[in-house]
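Here the complex is missing one protein chain, while the rest keep their positions.
To keep things simple, chains are lettered A, B, C, D and E as they appear, and every chain counts its residues starting from 1.
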Amino acid sequence: MTAEQLHVELGRRYHFSASHRLHNPQLSGEENCRIYGKCNNPHGHGHNYAVEVRLSGKIDPATGMISNLADLDSFVNEKVIEPFDHRSLNEEVPAFRNAVPTTEILCIEIFRRLKSFPYAKLEAVRVQETTNNSFEFAGE
Amino acid sequence: MTAEQLHVELGRRYHFSASHRLHNPQLSGEENCRIYGKCNNPHGHGHNYAVEVRLSGKIDPATGMISNLADLDSFVNEKVIEPFDHRSLNEEVPAFRNAVPTTEILCIEIFRRLKSFPYAKLEAVRVQETTNNSFEFAGE
Amino acid sequence: MTAEQLHVELGRRYHFSASHRLHNPQLSGEENCRIYGKCNNPHGHGHNYAVEVRLSGKIDPATGMISNLADLDSFVNEKVIEPFDHRSLNEEVPAFRNAVPTTEILCIEIFRRLKSFPYAKLEAVRVQETTNNSFEFAGE
Amino acid sequence: MTAEQLHVELGRRYHFSASHRLHNPQLSGEENCRIYGKCNNPHGHGHNYAVEVRLSGKIDPATGMISNLADLDSFVNEKVIEPFDHRSLNEEVPAFRNAVPTTEILCIEIFRRLKSFPYAKLEAVRVQETTNNSFEFAGE
Amino acid sequence: MTAEQLHVELGRRYHFSASHRLHNPQLSGEENCRIYGKCNNPHGHGHNYAVEVRLSGKIDPATGMISNLADLDSFVNEKVIEPFDHRSLNEEVPAFRNAVPTTEILCIEIFRRLKSFPYAKLEAVRVQETTNNSFEFAGE
Partner (left out) sequence: MTAEQLHVELGRRYHFSASHRLHNPQLSGEENCRIYGKCNNPHGHGHNYAVEVRLSGKIDPATGMISNLADLDSFVNEKVIEPFDHRSLNEEVPAFRNAVPTTEILCIEIFRRLKSFPYAKLEAVRVQETTNNSFEFAGE
């Protein structure tokens, strides 16, 4: 088989910094405190989030690539980095108006924003919140 | 589909430092030396082990999380970090009384100790022995 | 010279996550925007901060150490990690009531909080705000 | 089940530095420039490539290992590191005489060179070109 | 002393990828081979270079910063990243017409290009060629 007919997976990392507060208004203050601990502090806190986007596709015989990284970068920047970077997730991202901005739900939200990328198939989104913590969503 | 019905995978890293010696008493000294090289040195040596635990689960609609990290941390600390950290694997971990403490077998041992975690499904355990080396076990 | 009379420098890293907003109320909105760019976004944003504390001292002949790390850890946790972690620097750290919480000033504030450590001499504090960014203060 | 009957996956990282130029002689200069951007610069450029090789196998009951790392190292060094390290991929690796040395195709080429490793099954090859970029091929 | 009168050091990392070949035309082929080893391969090779720029200055009382990072970024991009990234150092950087592009000399060249930065004092330039290798120059 020639290389052009083969599937390859591409992973690319992006970074943004944002603040959030974990708080469910339907629960009592005590319950919020028990569940979220210091993540429930009323003034919020923040993280440097790293997002790894994984896509798969066939190699284009003309270019030797599955997708032009410049296309991917501008898509991810428009859909995720611009609206999330240096923002409060609770206050400035509509998806978190009615959802607690845990990294689980952030990961799903990023997947949904990226799955229409036209030049390769989105396989998974992995969000790293701290050095020791990550969440991955591979589609619904 | 609402986020609450979706599966997400959580990865969390833990660290411990331990010593070990690779030696199979059923083999000759020469064979041990040929197979394990300097890992067979009689006084043992040690590593900083990093353990990545991967679990999957549905998002709890009340919390937006698949599992409380505080619960996971106390479970992993009790089952793995406390009994392994700053220990000699050969001398102080019963599973290695009759098994060579290679990282392959260490990885399986950690998986077995963690698979009863009650709040999410253990998917895999990955143990990194050095910067360039890792082993992963996804269940039997 | 025996090892016990020699000076050694110890570096130890700590981590906290916090939110901040760069805004000087004595400047106009336009000036704030020009100077701080997206760091001036009104709802704030956040970071995972890494703090490297560097101390020097003579080796204690009884222990072979310049300072017990357990002592250093509890000092740094009390003075810096507890009051800063999962907080809003602007709202919850008194030093930033009248100062813009740039990483430069954060670095000086951490140095001032740590310089009374009794068992070794504080040489410098380095704060890393993102993977590519760090600030270091070595005393006044 | 005893540990010896279980499958474990081993990951090991290798490193080489090489230069390449992305250029398809069947396309016009303008098209090459549009597709490859600065990667098309005529004098080439270079990278530190990291290669993660993932293999799976049953644990050998005599050794507790799925494969001797010394065997894997000498195989990978002979097949990949020696012929690629400190080389021009375009000029010195025959596979790139008629193929653009994108990381996608490099990844496939490395997989093909390693799939005959006799002591464990090659599962995937992942090539990291820069800190933010990686490509993975899992076989044809 | 108020924070505004204090000196702080800022470190910022930049990245570029380039190819080079170590070869001194005044030496014989044998001597070049003995001195530079595989770095003397005729077709060149390449690296991902990381450049850490360290600058010091007093904190500006109006901004709380020693220098606007946006100013530093555009200065470094113009002086170093644009002319070096995705280039052949030997062929495309005039300073290496008559000098072997070792990382030592690259480090000095980058320092010279950056020392006129108007808003803070350049203290040192550190160039990391691979994970294990770095060179630092602190001025002449």
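One rule holds in what follows: contacts are C-beta pairs under 8 Å (C-beta built on N, C-alpha and C of every residue); 3 or more make two chains touch, one makes a residue touch a chain.
Computed from a prediction, not measured in an experiment: that's the story for all the values here.
Shown chains touched by the missing chain in the whole complex: B, C, E. From the options E:Ser56, E:Asn77 or E:Ser134, the residue with contact to the unseen chain in the full assembly is E:Ser134. The chain not shown here touches chain C at positions 1, 3, 6-14, 59, 62-66, 68-70. By the touch rule set out above, chain B reaches the unshown chain at residues 15, 17-20, 38-39, 41, 43-48, 85-88, 91-92, 130-131. Contacts to the hidden chain, counted on chain E, fall at residues 22, 24, 26-27, 35-37, 99-102, 104-105, 107-109, 126, 131-138, 140.
We take it that only the chains that are shown with their structure count from here on.
Of all the chains shown, the one with its CA centroid nearest the global CA centroid is A. For A-D, the equivalent interface within A-C, D-E or A-B is the one where over half of the contact pairs agree by residue number, namely A-B. Our note on geometry: chain B versus chain D, Cα centroid distance of 27 Å, whole angstroms. With centres defined as mean CA coordinates, chain E is found 33 Å away from chain A. For chain A, residues touching at least two other chains, in rising order: 131.
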